[in-house]
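Report on the structure given below.
The complex appears here minus one protein chain, its other protein chains still in place.
As written, the chains take the letters A, B and C, and residue 1 is the first residue of each chain.
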């Protein structure tokens, strides 16, 4: 349920209403929009009489029930206003959101050694990326496959950050590693296979860093938003959704099927920013460029692209990684399209 | 197997080689590329010694085996040269292909009456469409649902064609109707549910009109190209592939999942032109515009868009149809993007 | 909508009611159950007032609306009474249905030559099968694959029938072949790829032979029953449903995923008999036996099993075919389980 306050309502009155509604079994949340404030109520709202709430103050414009099962994640909860996720990085605050330039995240699947990660960071920064991605802890199908260098990889990410000022995005697989990860990471990633690891979602909901929530391999849009809701409900409003391909009946030519229609669908359902990962989706570097272009045209707020100095020798996911030169070329192709849509920085 | 002839080979020599190879149990097919001629051999080629073929003429540059199960449809069969499908319409020849402007096909799901189809034709033509689509025979899940007006709808399409000069695309469901359909249609559509109706594929392979082959609901890329192969093998080289959404585990917010990555995948596998139908894919008119933009950015050669003067009262597929005004607006948004990619006429 | 007549209603009164309801825009259909007669009404029933119908006769027990989109195929349409499909064969009438012994259909994917089909027929008959299956017209993914021997294969099926008295089941792919097929076939099969070839469904709805309707590769239960409805609506009440595996995300160890839960689901929705084809579903002969056992235990009415004298040399689908000895062993294992469930003849 949300309470839409009239434009120009004094803040003291908003607070009074917020206190008043606490007599119901709910938790109120104020969202100050551009013109109006909205108070979101989450909890046992089914029994609350909307007219009773309406009578609390003459400044209340409207009381509306949120019918979706996801509440805080729903667009209705913010009365149609899209949210922004602002992430401080050494190079300044980078903002993910519909009214901001495209944010480009690039880097290798996993952090392999200092030279490769620092070199990659320099190149992707020069090419225009704002974030460096790189796995320290890798979710691998096989226990015998390279599992990431763990803590020492975090140190290397810190060095790359220091060297370039880029923000860092890396995945958490185990809550026990979270403290170490947040020391380095600016955005903490929940991988596709952990999208419904509800314990972990609650824990990243309690940290002060933004969370990148990848869509599960066969997660419906609703499943995904419910997982975002876990993080929001735990107190962390800074969630970015990342589509990375879904599992369908055809795996012969692409690893997964990139669901680009998720972009407008999410836009109509949620206020959260949307990232696309064409590298994991297609699994082949030659299909990354057209999928990047399509994602921009469909309205993505951010892109995550795998880049490796030597894909043929990558310890993981080589076939889907662009070379450093490949990434530079891609950025040169993206820039005019980003500008065309008014989504390019500078 | 293909025989690549050297640039500048005299045509008499190409013919001689073509005749020579007939001693094998194969059917040769000459494809005259921009620089070189390629002779495609289809049949029992597994046993043929490539060196023996090579020795037929000093003008033979190379003899290459096509490893894909689809032969004529494969890009290799044309030695990497993409094909064009040129369709004569009253307004002139319209060409579908990678090096041509985007072709826009628009119109209602089904032809309902003269007024609606002629009005729609006038509007979509004025807005820039080259083809009018409209169903006379409708494949409906229920036997009790409106099945299309059949033959009389074909007459109405003929009237709309006469009034506007637009090319006509309409679906064939039954080979018995094919003669009547080709009198009016410039492109004959095979619907998703008939993609593996092999009898029908053979029959449209024997007509002189271009064929639009929609992807089946759960057809793999390979299944789809094998169905195209049926048409090509039956002698009709003018096949256009149309992606219209696949069936996945999530149907809550979109009718199907539009597989936009099919565009670059097909481009790497086949020489045939590629159309996208975002209306059937998403099933909701509000998602058509972003999916159109994404399709253009990913490199589609053509778009099929459902348009109806009064979607709320449409006899079929109303929720996914744009209004006439909606279509005009869409075309105004498409034009700059089409120009950006150098794919817009004039 | 159905009209349930009281037990013991004189038939003249049932007829009077049937005539009376014709004043509505509907087609009535009498179904004489064991205790009560039910009159099914199909057509524009939404506007009919059930009380008005109730008043037609004091012998009317109840007037009930069928809410499912499939009407004639629904269990409600027969007021919960399951139907039987009785097929005359030279060896006598074989009945498919819940209260009848399991019907076993066996034979090769395609009819290859006289010797193999007659030998197979003799062996499967001796082992206890009631029907011989064998493809004359084969739906193959590739136009270059063996397409079946067509008309001459029908002659061979006729010989096998004459030699053994077995009923014949064979597939129709093209309505143009239907006349020839019904001369030999006792049950006409619609293949998975033609499940939504609505033109063909209407045509087999007009013949006097039973129809075996295979489930499409990604057909929902409702899609499937709607396709059955096409046949029933065209006047042919003798439809048998055949589950043959659906397309899922995993094809590594089985060709398709056999949906055994379709058996109880269909039983709760429709009165039509249910067949299972474990051979196409699994695609591997070693998995046929356990899937046969599971199907019997789940309540299947019939089984279709691929058998070939020499699977290694089969022209199609060898890996999923049992040898003749394999089939004999399978029947010996099936018999005690069939008896356990009271579903074995003699």
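Miscellaneous remarks
The criterion applied here is as follows: contacts are C-beta pairs under 8 Å (C-beta built on N, C-alpha and C of every residue); 3 or more make two chains touch, one makes a residue touch a chain.
All figures in this text were calculated on a predicted structure; none of them were measured in a lab.
The omitted chain makes contact with just one of the residues A:197, A:238, A:261 or A:316: A:197. The residue touching the chain not shown here, chosen from C:17, C:232 or C:291, is C:291.
Interface note for the absent chain: among C:116, C:172, C:211 or C:246, the touching residue is C:246.
By the touch rule set out above, chain B reaches the unshown chain at residues 218, 247-249, 251. For chain A, the list of residues touching the undisplayed chain reads 42-43, 69, 71, 139-144, 173-176, 193-194, 196-200, 202, 217-218, 223, 226, 229-230, 233-234, 247.
On the side of chain C, the interface with the absent chain consists of residues 218, 220-222, 246, 248-250, 252-254, 257-261, 263-265, 268-269, 281-282, 286-287, 290-291, 293-299, 336-337, 340, using the contact rule stated above.
The definition used in the following text is that only the chains that are shown with their structure count from here on.
Residue positions of chain B touching 2 or more other chains: 218.
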